[in-house]
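All protein chains of the complex are present and in place, except for one that has been dropped.
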Amino acid sequence: MRLLVLIFALFLSACGKESLVQTKSYVFGTLVDISIYGETEDKAHEVTSHILQDFQRLHRQYHAWQSDSELSTLNKRFAAGKTPVEMSPELTQMLTQAQTLSKQSQGLFNPAIGGLISIWGFQRDEFTPVEINDMAIQKLVQANPQMSDIVIKNNTAYSTNSTVKLDLGGYAKGYALDLAITELQKQGVKNALVNIGGNIIALGKHGDKPWRVGIQHPREPKPMATLDLPSGWAVGTSGDYQRYFEQAGKRYCHIIDPRNGYPALGTQAVTVLIAPSPQAGVLSDVASKPIFLSAPDQRALAAKAMGVEHYLVVDAESNIRLSASMSGRVHWLTKPEKITVQ
Amino acid sequence: MVKPSKWGKPSLGDVLVILFALLFVAYLFKSLWHNEQAAKLQIRLGDKIYATYSLDQNRNIDIQGSIGVTRIVIANGKARFASSPCPNQYCVHQGWLNHKGHAAICLPNQVSMELLGGKKPFDSLNY
Partner (left out) sequence: MTQPSKNKSIEIQTTSDDHRIAKLAAFAIGLHLLEAVLPSPLPGVKPGLANIITLFVLYRFDFATAAWVSLLRVFASSLLLGNFLSPTFALSLSGALLSLAALYFAQYLPRRYFSAVTLSLLAAFAHMTGQLLVVRGWLIPNAGVAYLIPIFMAAALVFGVANGLLTNYLLRINPVRLDEDKG
């Protein structure tokens, strides 16, 4: 009998441990939402604060428009001439990875167009309409800053094109996700969900169910679908609704087409679901952009070039197009009128 | 020969009944104890719903009850009775509530609060 009571007490104490600790904070100019399941509250808070410190550091070090960041220093030196600049091993690794991905996307993912992003006024904390300077845009597009203009060697870099201005806005959050997963695993956390401004990566499960994420509707203030994220999977969305300004009834979103220097039209949102890999987080951030910028008949090709099998597109007319593999994973909360499986 | 203990041996039926009871209590814990975080706070005054608030905000709510003003505070996804005109202060001593289904009540002032789930069908939002 006493044994039974003991077993019962053990059961109770085991029960108490299995809780979800969710922390929301503000880093990268966006909401960071970290959920940890199955750890004690103290442990979860400790690990979370560790990760948030990492994020703060990344944010400061690779900030695109704060003049004292390592990235800003690099940009100034790129503009000044072709002398190699010393970089941290981390930045070297990041730029090398970004170069590879930019090449893979045939230049549609292009973090070298910080100049264009600045002209469009998206290198600010608030997005107010800017006067569109067609001349400056033309000039920059013609100068054609590319990731391939950067020559990386032994933790140093220089640019053969002085208009190269790095903005890791479409990369750093994904990099931070991969970093967070590494950190979580190092700390022995088995179940967690990390969301940086909408880019999400999963580790383990939420209890006996997989982590489940909602996908924001691009035009309504509610999610349109949910998606189960198995361990190691990541999801990211590029949407014209995230950062934009409206001028003369036209929406100018923050996703700039490097080919013409103008905000992309023709797409409301692209969501990509990324299979587990050491760069799943980065891909969730990067891979949606080339699809977003591609013409309707080029989207499948763009996805393939980025190694993305699961993607979902909401086009300018609010039609939903998704890959066959994606359609098997999406649970609609409000069934859209028109779905095209590609 | 061993002298039979005064406590006797537990009989087979007893052991089965206890095991069954353990399972039953375990089931109760599993089904009634949500580790789910709450999303909303519902406050009742008397037998009426006074108001429902989202826990995604920090604010104080003052409610005029039958014997005075009760203050409820929402902060960081939790809620509690902060002050109450009642003599026993049981409600204030209940402290912070943060899980779905948790409730606190102040009988003298007829104010009660209950945390409701968010009915969020997902853990986090991709946007």
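Per-chain numbering from 1; labels A and B assigned in written order.
Here is the rule we go by: contacts are C-beta pairs under 8 Å (C-beta built on N, C-alpha and C of every residue); 3 or more make two chains touch, one makes a residue touch a chain.
Small disclaimer: the values here were computed from a predicted structure and weren't measured.
The hidden chain makes contact, of the residues B:40, B:78 or B:102, with B:102. Contact with the undisplayed chain is limited, among B:33, B:53 or B:96, to B:33.
Interface with the hidden chain, as seen from chain B, comprises residues 6-8, 10-14, 17-18, 21-22, 24-25, 28-29, 32-34, 44, 47, 99, 101-105, 107, 112, 114.
Throughout what follows, only the chains that are shown with their structure count from here on.
For the pair chain A and chain B, the distance between C-alpha centroids works out to 38 Å.
In the complex of the two chains, the chain B residues touching chain A come out as 10, 18-19, 22, 25-26, 29, 33, 35-37, 77, 120-127. Chain A contributes residues 1, 4, 7-8, 11-12, 15, 18-20, 22, 33, 35, 193, 195, 197-200, 206-207, 211-216, 223, 226-227, 235-237, 239, 242, 271, 333 to its touches with chain B in the complex.
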